[in-house]
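Only a single protein chain was left out; the remaining protein chains are all shown in position.
Here is chain A:
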Amino acid sequence: MSDITAPAQPSFRPSMLIYDRRYRSLTIQVVVFILVMAAAWWLVGNTIQNLRAMGKDFDFGFLWSRAGYDIPSPPIPYTSNDTHLRATIVGLLNTIIISFLGCIAATILGVAVGVARLSNNWLFARLMTIYVEMFRNIPLLLWILIIYAIFTEILPAPSAYRGDDPAWSMILFDNVALTNRYTAIPTLGLTNDPGELDLGARILIDWATIAFAVVLIGGWFVRKAVLAWAQRTQDRTGDRPTTWWINLAIMVVPSLLLIWYFGLHLIPPELKGFNFGGGLNVQNAFVALWLALTLYTGAFIAEIVRAGILAVSRGQTEAAYALGMRSNKTMNLVILPQALRVIIPPLISQYLNLTKNSSLAIAVGYMDLRGTLGGTTLNQTGRELEAIVLMMLIYLALSLVISGVMNIHNNRVKLKER
(Lines give C-alpha, C1' and ligand atoms only; values in the text may rest on other atoms or scores of the structure.)
Protein backbone atom coordinates (compact mmCIF):
# COMPACT_ATOMS: atom_id res chain seq x y z
CA MET A 1 0.00 0.00 0.00
CA SER A 2 2.98 2.22 0.32
CA ASP A 3 3.13 2.77 -3.44
CA ILE A 4 -0.09 4.84 -3.47
CA THR A 5 0.97 8.46 -3.54
CA ALA A 6 -0.98 11.67 -3.76
CA PRO A 7 -1.43 12.86 -7.35
CA ALA A 8 1.28 15.33 -8.23
CA GLN A 9 0.19 18.97 -7.83
CA PRO A 10 0.15 20.65 -11.25
CA SER A 11 2.55 23.55 -11.29
CA PHE A 12 0.99 27.01 -10.90
CA ARG A 13 -0.07 28.74 -14.13
CA PRO A 14 -1.41 32.34 -14.33
CA SER A 15 -4.64 31.12 -15.98
CA MET A 16 -5.44 29.33 -12.73
CA LEU A 17 -6.11 32.74 -11.17
CA ILE A 18 -9.32 32.80 -13.21
CA TYR A 19 -10.17 29.17 -13.86
CA ASP A 20 -9.13 27.53 -10.60
CA ARG A 21 -11.75 27.83 -7.91
CA ARG A 22 -9.09 27.93 -5.20
CA TYR A 23 -7.59 31.15 -6.54
CA ARG A 24 -10.55 32.75 -8.27
CA SER A 25 -12.14 34.27 -5.17
CA LEU A 26 -8.80 35.76 -4.16
CA THR A 27 -8.37 37.24 -7.64
CA ILE A 28 -11.81 38.82 -7.54
CA GLN A 29 -11.17 40.30 -4.12
CA VAL A 30 -7.86 41.81 -5.18
CA VAL A 31 -9.39 43.30 -8.34
CA VAL A 32 -12.35 44.76 -6.45
CA PHE A 33 -10.06 46.17 -3.79
CA ILE A 34 -7.90 47.85 -6.44
CA LEU A 35 -10.99 49.30 -8.14
CA VAL A 36 -12.38 50.64 -4.86
CA MET A 37 -9.06 52.22 -3.95
CA ALA A 38 -8.75 53.70 -7.43
CA ALA A 39 -12.24 55.21 -7.15
CA ALA A 40 -11.45 56.65 -3.72
CA TRP A 41 -8.14 58.03 -4.96
CA TRP A 42 -9.86 59.59 -7.96
CA LEU A 43 -12.56 61.20 -5.79
CA VAL A 44 -10.09 62.64 -3.30
CA GLY A 45 -7.73 63.75 -6.06
CA ASN A 46 -10.56 65.37 -7.97
CA THR A 47 -11.71 67.23 -4.85
CA ILE A 48 -8.23 68.47 -4.05
CA GLN A 49 -7.63 69.60 -7.62
CA ASN A 50 -11.01 71.36 -7.83
CA LEU A 51 -10.44 73.10 -4.51
CA ARG A 52 -7.03 74.24 -5.72
CA ALA A 53 -8.53 75.43 -9.00
CA MET A 54 -10.98 77.57 -7.05
CA GLY A 55 -8.18 78.76 -4.81
CA LYS A 56 -9.76 77.30 -1.67
CA ASP A 57 -8.05 75.43 1.13
CA PHE A 58 -9.28 72.84 3.64
CA ASP A 59 -9.26 74.56 7.00
CA PHE A 60 -11.38 74.33 10.14
CA GLY A 61 -10.22 77.74 11.41
CA PHE A 62 -13.67 79.20 10.73
CA LEU A 63 -14.98 77.38 13.81
CA TRP A 64 -13.20 79.89 16.04
CA SER A 65 -14.50 83.02 14.33
CA ARG A 66 -17.59 85.00 15.39
CA ALA A 67 -20.85 83.38 14.31
CA GLY A 68 -22.91 86.58 14.17
CA TYR A 69 -26.31 84.93 13.98
CA ASP A 70 -28.88 84.15 16.64
CA ILE A 71 -30.43 80.81 17.54
CA PRO A 72 -33.93 80.68 19.04
CA SER A 73 -34.02 79.33 22.62
CA PRO A 74 -30.56 77.72 22.81
CA PRO A 75 -30.11 74.97 25.45
CA ILE A 76 -26.86 76.58 26.67
CA PRO A 77 -26.21 80.33 26.80
CA TYR A 78 -25.47 81.58 23.30
CA THR A 79 -25.37 85.01 21.67
CA SER A 80 -24.46 86.19 18.20
CA ASN A 81 -21.03 87.15 19.58
CA ASP A 82 -20.12 83.50 20.19
CA THR A 83 -18.04 81.37 17.86
CA HIS A 84 -19.23 79.05 15.12
CA LEU A 85 -17.95 76.22 17.32
CA ARG A 86 -20.37 77.14 20.09
CA ALA A 87 -23.18 77.48 17.53
CA THR A 88 -22.29 73.98 16.34
CA ILE A 89 -22.44 72.65 19.90
CA VAL A 90 -25.82 74.35 20.42
CA GLY A 91 -27.02 72.64 17.24
CA LEU A 92 -25.63 69.29 18.36
CA LEU A 93 -27.35 69.62 21.75
CA ASN A 94 -30.63 70.41 20.00
CA THR A 95 -30.16 67.30 17.84
CA ILE A 96 -29.46 65.18 20.92
CA ILE A 97 -32.46 66.61 22.79
CA ILE A 98 -34.91 65.99 19.96
CA SER A 99 -33.49 62.50 19.31
CA PHE A 100 -33.56 61.50 22.96
CA LEU A 101 -37.11 62.72 23.57
CA GLY A 102 -38.18 61.28 20.21
CA CYS A 103 -36.75 57.82 20.98
CA ILE A 104 -38.45 57.68 24.38
CA ALA A 105 -41.85 58.82 23.11
CA ALA A 106 -41.67 56.62 20.00
CA THR A 107 -40.82 53.57 22.14
CA ILE A 108 -43.73 54.14 24.52
CA LEU A 109 -46.14 54.75 21.64
CA GLY A 110 -44.74 51.88 19.58
CA VAL A 111 -44.98 49.30 22.37
CA ALA A 112 -48.54 50.38 23.22
CA VAL A 113 -49.69 50.29 19.61
CA GLY A 114 -47.83 47.04 18.87
CA VAL A 115 -49.61 45.32 21.75
CA ALA A 116 -52.92 46.97 20.86
CA ARG A 117 -52.72 45.70 17.28
CA LEU A 118 -52.89 42.17 18.67
CA SER A 119 -55.90 43.05 20.80
CA ASN A 120 -59.01 40.88 20.60
CA ASN A 121 -61.08 44.03 20.26
CA TRP A 122 -61.66 44.14 16.50
CA LEU A 123 -62.26 47.91 16.27
CA PHE A 124 -59.31 48.81 18.47
CA ALA A 125 -56.91 46.54 16.55
CA ARG A 126 -58.09 47.92 13.19
CA LEU A 127 -57.74 51.52 14.34
CA MET A 128 -54.13 50.79 15.29
CA THR A 129 -53.57 49.17 11.89
CA ILE A 130 -54.82 52.33 10.22
CA TYR A 131 -52.44 54.44 12.31
CA VAL A 132 -49.45 52.23 11.50
CA GLU A 133 -50.15 52.05 7.78
CA MET A 134 -50.83 55.77 7.51
CA PHE A 135 -47.73 56.94 9.28
CA ARG A 136 -45.17 54.55 7.89
CA ASN A 137 -46.32 54.93 4.29
CA ILE A 138 -46.23 58.72 4.01
CA PRO A 139 -42.85 60.48 3.93
CA LEU A 140 -41.72 61.91 7.24
CA LEU A 141 -41.05 65.33 5.75
CA LEU A 142 -44.72 65.68 4.85
CA TRP A 143 -45.76 64.79 8.40
CA ILE A 144 -43.39 67.37 9.83
CA LEU A 145 -44.65 70.05 7.47
CA ILE A 146 -48.33 69.28 7.97
CA ILE A 147 -48.10 69.20 11.77
CA TYR A 148 -46.17 72.47 11.71
CA ALA A 149 -48.70 74.01 9.31
CA ILE A 150 -51.56 72.92 11.57
CA PHE A 151 -49.92 74.65 14.53
CA THR A 152 -49.29 77.80 12.49
CA GLU A 153 -52.72 78.06 10.94
CA ILE A 154 -55.02 76.90 13.74
CA LEU A 155 -53.47 78.38 16.85
CA PRO A 156 -53.69 82.15 17.47
CA ALA A 157 -50.90 84.72 17.62
CA PRO A 158 -49.94 85.73 21.18
CA SER A 159 -51.89 88.98 20.75
CA ALA A 160 -55.12 86.94 20.87
CA TYR A 161 -54.51 86.59 24.62
CA ARG A 162 -54.39 90.37 25.14
CA GLY A 163 -57.15 92.64 26.41
CA ASP A 164 -59.95 92.40 28.93
CA ASP A 165 -61.97 90.01 26.82
CA PRO A 166 -59.34 88.04 24.91
CA ALA A 167 -60.27 85.75 22.03
CA TRP A 168 -58.23 82.94 23.60
CA SER A 169 -57.40 82.22 27.20
CA MET A 170 -54.69 80.18 28.84
CA ILE A 171 -55.42 76.59 29.81
CA LEU A 172 -54.50 74.39 32.78
CA PHE A 173 -55.25 76.98 35.48
CA ASP A 174 -53.75 79.85 33.46
CA ASN A 175 -50.42 78.06 33.18
CA VAL A 176 -50.14 77.12 29.52
CA ALA A 177 -50.71 79.31 26.45
CA LEU A 178 -50.88 77.75 23.00
CA THR A 179 -49.84 80.11 20.21
CA ASN A 180 -48.85 79.72 16.59
CA ARG A 181 -45.22 80.44 17.53
CA TYR A 182 -44.66 78.38 20.65
CA THR A 183 -46.33 76.79 23.61
CA ALA A 184 -45.71 78.95 26.65
CA ILE A 185 -45.34 76.76 29.75
CA PRO A 186 -44.40 77.71 33.31
CA THR A 187 -40.84 77.51 34.57
CA LEU A 188 -39.72 76.53 38.04
CA GLY A 189 -38.66 79.23 40.43
CA LEU A 190 -36.91 79.11 43.82
CA THR A 191 -37.56 81.49 46.68
CA ASN A 192 -34.48 80.27 48.53
CA ASP A 193 -31.95 79.99 45.68
CA PRO A 194 -28.69 78.35 46.74
CA GLY A 195 -26.76 79.82 43.77
CA GLU A 196 -25.26 78.19 40.74
CA LEU A 197 -22.31 75.94 39.97
CA ASP A 198 -20.13 77.32 37.18
CA LEU A 199 -19.02 74.52 34.87
CA GLY A 200 -17.01 76.93 32.72
CA ALA A 201 -17.85 78.14 29.23
CA ARG A 202 -20.85 80.02 30.68
CA ILE A 203 -22.68 76.81 31.53
CA LEU A 204 -24.31 77.14 34.93
CA ILE A 205 -26.15 74.51 36.95
CA ASP A 206 -28.24 75.50 39.93
CA TRP A 207 -27.24 73.77 43.19
CA ALA A 208 -30.92 72.97 43.74
CA THR A 209 -30.92 70.89 40.53
CA ILE A 210 -27.87 69.01 41.78
CA ALA A 211 -29.55 68.43 45.16
CA PHE A 212 -32.64 66.96 43.49
CA ALA A 213 -30.49 64.76 41.24
CA VAL A 214 -28.52 63.46 44.23
CA VAL A 215 -31.71 62.68 46.14
CA LEU A 216 -33.31 60.85 43.21
CA ILE A 217 -30.20 58.84 42.31
CA GLY A 218 -29.55 58.05 45.99
CA GLY A 219 -33.19 57.02 46.35
CA TRP A 220 -32.78 54.65 43.40
CA PHE A 221 -29.92 52.83 45.10
CA VAL A 222 -31.74 52.65 48.43
CA ARG A 223 -34.74 51.23 46.59
CA LYS A 224 -32.53 48.51 45.09
CA ALA A 225 -31.23 47.67 48.55
CA VAL A 226 -34.78 47.49 49.90
CA LEU A 227 -35.83 45.16 47.09
CA ALA A 228 -32.81 42.95 47.74
CA TRP A 229 -33.74 42.82 51.43
CA ALA A 230 -37.32 41.89 50.49
CA GLN A 231 -35.99 39.12 48.26
CA ARG A 232 -33.77 37.77 51.02
CA THR A 233 -36.67 37.83 53.49
CA GLN A 234 -38.86 36.03 50.98
CA ASP A 235 -36.17 33.39 50.38
CA ARG A 236 -35.80 32.84 54.12
CA THR A 237 -39.37 32.95 55.33
CA GLY A 238 -41.50 32.57 52.20
CA ASP A 239 -43.31 35.83 52.96
CA ARG A 240 -42.54 38.90 50.90
CA PRO A 241 -42.68 42.08 52.99
CA THR A 242 -44.75 44.91 51.50
CA THR A 243 -42.22 47.35 50.09
CA TRP A 244 -44.15 49.73 47.85
CA TRP A 245 -44.79 52.32 50.55
CA ILE A 246 -41.14 52.21 51.66
CA ASN A 247 -39.99 52.76 48.09
CA LEU A 248 -42.47 55.55 47.57
CA ALA A 249 -41.42 57.24 50.79
CA ILE A 250 -37.72 57.00 49.88
CA MET A 251 -38.39 58.98 46.69
CA VAL A 252 -41.13 61.32 47.82
CA VAL A 253 -40.25 62.43 51.36
CA PRO A 254 -36.74 63.83 50.67
CA SER A 255 -38.05 65.47 47.46
CA LEU A 256 -40.88 67.15 49.36
CA LEU A 257 -38.39 68.34 51.98
CA LEU A 258 -36.20 69.83 49.25
CA ILE A 259 -39.20 71.51 47.59
CA TRP A 260 -40.18 73.02 50.92
CA TYR A 261 -36.59 74.08 51.72
CA PHE A 262 -35.86 75.74 48.37
CA GLY A 263 -39.39 77.15 48.03
CA LEU A 264 -39.91 75.59 44.61
CA HIS A 265 -42.86 77.10 42.75
CA LEU A 266 -44.22 77.54 39.24
CA ILE A 267 -43.73 80.81 37.37
CA PRO A 268 -46.56 80.99 34.84
CA PRO A 269 -45.94 82.68 31.48
CA GLU A 270 -47.23 86.21 31.12
CA LEU A 271 -47.87 88.28 28.01
CA LYS A 272 -45.19 90.98 27.86
CA GLY A 273 -45.10 93.19 24.79
CA PHE A 274 -45.17 91.08 21.65
CA ASN A 275 -44.64 87.71 23.30
CA PHE A 276 -45.07 85.66 26.42
CA GLY A 277 -42.27 85.98 28.93
CA GLY A 278 -41.47 84.71 32.39
CA GLY A 279 -42.20 81.11 31.53
CA LEU A 280 -40.59 78.86 28.98
CA ASN A 281 -41.54 79.15 25.32
CA VAL A 282 -41.34 75.75 23.64
CA GLN A 283 -41.12 76.48 19.92
CA ASN A 284 -43.72 74.96 17.65
CA ALA A 285 -40.94 73.85 15.32
CA PHE A 286 -39.65 71.67 18.14
CA VAL A 287 -43.07 70.30 19.10
CA ALA A 288 -44.02 69.62 15.47
CA LEU A 289 -40.74 67.86 14.78
CA TRP A 290 -40.99 65.86 17.98
CA LEU A 291 -44.58 64.80 17.28
CA ALA A 292 -43.83 63.87 13.69
CA LEU A 293 -40.71 61.88 14.57
CA THR A 294 -42.58 60.11 17.39
CA LEU A 295 -45.63 59.22 15.32
CA TYR A 296 -43.56 58.13 12.32
CA THR A 297 -40.97 56.04 14.16
CA GLY A 298 -43.64 54.80 16.59
CA ALA A 299 -45.45 53.16 13.66
CA PHE A 300 -42.30 51.22 12.74
CA ILE A 301 -41.61 50.27 16.35
CA ALA A 302 -45.22 49.04 16.67
CA GLU A 303 -44.58 46.61 13.85
CA ILE A 304 -41.33 45.45 15.41
CA VAL A 305 -43.07 44.90 18.75
CA ARG A 306 -45.92 43.01 17.10
CA ALA A 307 -43.44 40.79 15.27
CA GLY A 308 -41.55 40.22 18.52
CA ILE A 309 -44.69 39.19 20.39
CA LEU A 310 -45.79 36.87 17.60
CA ALA A 311 -42.33 35.30 17.70
CA VAL A 312 -43.00 34.04 21.24
CA SER A 313 -44.59 30.64 20.98
CA ARG A 314 -48.33 30.42 21.70
CA GLY A 315 -47.58 27.69 24.20
CA GLN A 316 -46.03 30.25 26.53
CA THR A 317 -49.33 32.13 26.76
CA GLU A 318 -51.28 28.94 27.27
CA ALA A 319 -48.86 27.77 29.95
CA ALA A 320 -49.22 31.11 31.75
CA TYR A 321 -53.02 30.91 31.56
CA ALA A 322 -52.86 27.34 32.82
CA LEU A 323 -50.99 28.65 35.88
CA GLY A 324 -53.86 31.05 36.44
CA MET A 325 -52.16 34.29 35.35
CA ARG A 326 -54.37 37.07 34.05
CA SER A 327 -53.84 38.31 30.54
CA ASN A 328 -52.03 41.56 31.35
CA LYS A 329 -49.76 39.76 33.82
CA THR A 330 -49.06 37.16 31.15
CA MET A 331 -48.12 39.94 28.75
CA ASN A 332 -45.91 41.81 31.22
CA LEU A 333 -44.22 38.88 32.94
CA VAL A 334 -44.07 36.16 30.30
CA ILE A 335 -44.49 37.41 26.75
CA LEU A 336 -42.83 40.85 26.67
CA PRO A 337 -39.58 39.81 28.42
CA GLN A 338 -39.11 37.06 25.82
CA ALA A 339 -40.25 39.24 22.95
CA LEU A 340 -37.72 41.94 23.93
CA ARG A 341 -34.91 39.67 22.77
CA VAL A 342 -36.34 39.71 19.27
CA ILE A 343 -37.35 43.36 19.45
CA ILE A 344 -34.15 45.06 20.55
CA PRO A 345 -31.86 44.55 17.52
CA PRO A 346 -34.30 46.12 15.00
CA LEU A 347 -35.18 48.73 17.60
CA ILE A 348 -31.57 49.95 17.50
CA SER A 349 -31.98 50.66 13.79
CA GLN A 350 -35.12 52.66 14.47
CA TYR A 351 -33.32 54.78 17.08
CA LEU A 352 -30.54 55.44 14.58
CA ASN A 353 -33.12 56.30 11.90
CA LEU A 354 -34.88 58.72 14.22
CA THR A 355 -31.62 60.44 15.11
CA LYS A 356 -30.65 60.87 11.48
CA ASN A 357 -34.20 61.84 10.45
CA SER A 358 -34.09 64.65 12.99
CA SER A 359 -31.94 66.51 10.46
CA LEU A 360 -35.20 67.24 8.62
CA ALA A 361 -35.59 69.90 11.32
CA ILE A 362 -34.38 72.43 8.76
CA ALA A 363 -37.80 72.22 7.09
CA VAL A 364 -39.43 73.94 10.05
CA GLY A 365 -36.46 76.04 11.11
CA TYR A 366 -35.58 74.10 14.27
CA MET A 367 -31.89 74.85 14.64
CA ASP A 368 -30.32 71.42 15.02
CA LEU A 369 -26.86 70.44 13.83
CA ARG A 370 -27.99 70.62 10.22
CA GLY A 371 -29.48 74.07 10.80
CA THR A 372 -26.42 75.57 12.52
CA LEU A 373 -23.26 73.89 11.24
CA GLY A 374 -24.76 72.61 8.00
CA GLY A 375 -26.98 75.64 7.46
CA THR A 376 -26.13 79.13 8.55
CA THR A 377 -22.47 78.50 9.45
CA LEU A 378 -21.86 76.75 6.14
CA ASN A 379 -23.51 79.59 4.30
CA GLN A 380 -21.89 82.50 6.06
CA THR A 381 -18.40 81.04 5.91
CA GLY A 382 -18.68 79.31 2.55
CA ARG A 383 -16.82 76.28 3.95
CA GLU A 384 -19.09 73.65 2.40
CA LEU A 385 -16.68 70.73 2.38
CA GLU A 386 -15.39 71.28 5.91
CA ALA A 387 -18.88 71.78 7.35
CA ILE A 388 -20.34 68.74 5.62
CA VAL A 389 -17.40 66.49 6.52
CA LEU A 390 -17.57 67.62 10.15
CA MET A 391 -21.34 67.12 10.21
CA MET A 392 -20.98 63.61 8.79
CA LEU A 393 -18.38 62.74 11.42
CA ILE A 394 -20.61 64.04 14.23
CA TYR A 395 -23.66 62.10 13.01
CA LEU A 396 -21.47 59.01 12.61
CA ALA A 397 -20.13 59.36 16.15
CA LEU A 398 -23.63 59.93 17.51
CA SER A 399 -24.96 56.84 15.75
CA LEU A 400 -22.05 54.70 16.93
CA VAL A 401 -22.63 55.82 20.52
CA ILE A 402 -26.35 54.99 20.32
CA SER A 403 -25.76 51.62 18.76
CA GLY A 404 -22.94 50.90 21.24
CA VAL A 405 -25.15 51.63 24.23
CA MET A 406 -28.02 49.63 22.77
CA ASN A 407 -25.73 46.70 22.01
CA ILE A 408 -24.58 46.61 25.62
CA HIS A 409 -28.22 46.51 26.68
CA ASN A 410 -28.94 43.81 24.08
CA ASN A 411 -26.10 41.64 25.37
CA ARG A 412 -27.57 41.87 28.85
CA VAL A 413 -31.08 40.79 27.90
CA LYS A 414 -30.42 38.37 25.04
CA LEU A 415 -30.95 34.65 25.54
CA LYS A 416 -28.05 33.25 27.56
CA GLU A 417 -26.95 29.85 26.28
CA ARG A 418 -25.93 27.73 29.20
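Keep in mind that, in the parts below, contacts are C-beta pairs under 8 Å (C-beta built on N, C-alpha and C of every residue); 3 or more make two chains touch, one makes a residue touch a chain; residues count from 1.
In this section, contacts and distances are computed from a predicted model.
S.K.: What protein name does the UniProt record of the undisplayed chain give, "PAP2 superfamily protein", "Ion-translocating oxidoreductase complex subunit E", "Phosphonate C-P lyase system protein PhnG" or "Amino acid ABC transporter substrate-binding protein"?
M.R.: This omitted chain is identified in its UniProt record as "Amino acid ABC transporter substrate-binding protein".
S.K.: Hey, which of A:L347, A:A363, A:M391 or A:M406 is the one touching the hidden chain?
M.R.: A:A363
S.K.: Based on the whole complex, identify which of A:E133, A:D198 or A:E384 touches the chain you can't see.
M.R.: Of the candidates A:E133, A:D198 or A:E384, A:E384 is in touch with the missing chain.
S.K.: Taking the full complex into account, find the residue in A:N180, A:T243 or A:S399 that is in contact with the omitted chain.
M.R.: That would be A:N180, which touches the missing chain.
S.K.: Tell me which stretches of chain A touch the chain missing from the display.
M.R.: Listed in rising order, the touching residues are 42, 46, 49-50, 53-56, 68-73, 79-81, 152-153, 156-157, 159, 180-181, 272-275, 277, 281, 284-285, 362-363, 365, 367, 371, 375-376, 378-382, 384.
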